[in-house]
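Below is a structure I'd like to ask you about.
Only one protein chain is missing from this complex, and each of the others stays in its spot.
Let's turn to chain A:
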Amino acid sequence: MQEPLFEGVTLIEDGAECSGQSLVGCFVKKAAVRFTNVVVALFDNSKESFEQHLSSLPTSVTVLDFYREPLPSFADYEAALSRGGSLQKGVLFIESLTALQWVHGGGVDRTCSLLHHLAKSNAVVALLHGELLSPLEVKRLAYVADSYYKLSADNETAIASCLIRRGNGKLVSSTESFSVTPDFRLIVQERASGGKPRVEDFIPPKSTAAAAPVINVPFDMGLKLSANERLAKQSIKLPYTAAQSEEGLVGLNATGSKKMKAGGQIIYVPDVADDLDDSDPDDDLMI
């Protein structure tokens, strides 16, 4: 699965057979590590329920609890989300984009423009329940998104189809099966290869102290050298170090039949049959 870029708008479309709540939980935990300002707007679940689902809420996460304090109109939500997400560069999670659509005065047009507006100051990640909208509405929202994850189920396996639009216009797509462990690690396996599952460890080790220290061990262990001997040993130039330098390569005539020794350098000697023109060898592929 393509790692979330946390740039622009990211949409996750789930269905009745495959819920996206756990994947959102993974992304929240990852964003909490990378960003200092993470805001989660809850619509269908309370803050307590969300905390219970994540087992513990990272300290950098702020919750906008619209479940307990719903707002009367779409304009109020627009204002509240803009306020909540514009403090610093961060990530804004919208738990249910469908709930926003249903609000009085909402709709696809206003939701799309709201997503655009919010994405100017923050990365926006929103969960969308596909069955609750018409296929046309889903397509329009997908068109707005910079990254789009569509979740489905096949034979008791959760499948994620990702489509990511890079800044240079390149589209990256992949389809992989995934599962989420209770501690919100994402285990991903490529669908086509059926290879070994890999763990997308979104959460780095807690501290650098826990990592194994790199020890600079000298090569004279156990030799019991005196100071002079150590100095003499350090001043010796090993044979391969001279070969690695490019001395002797200047003025080398490679066309002759005489054998050459040029250390570790690779020297290409053109053959008579070689066609060394400057044109692109792949220009006939019509790419």
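By definition in this document, a residue touches a chain if its C-beta (ideal position, glycine included) is under 8 Å from a C-beta of that chain, and two chains touch if they have at least 3 such contacts; residues count from 1.
Everything below uses one rule, namely that contacts and distances are computed from a predicted model.
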item: Identity of the absent chain, which is to be given by its UniProt protein name, from "Vacuolar ATPase assembly protein VMA22", "ZYRO0G21076p", "Elongator complex protein 6" or "Protein FMC1 homolog"; value: "Elongator complex protein 6"
item: Touch criterion as defined above, residue of A:F6, A:Y67 or A:F93 at the omitted chain; value: A:Y67
item: Chain not shown: contacting residue from A:A80, A:V108, A:A153 or A:V188; value: A:A153
item: Of A:V9, A:V40, A:V61 or A:A99, the one touching the omitted chain in the full complex; value: A:A99
item: Residues belonging to chain A that touch the chain removed from view; value: 14, 16-19, 21-23, 44, 46, 49, 53, 67-68, 70, 98-99, 102-104, 129, 131-132, 153, 156-158, 179-180
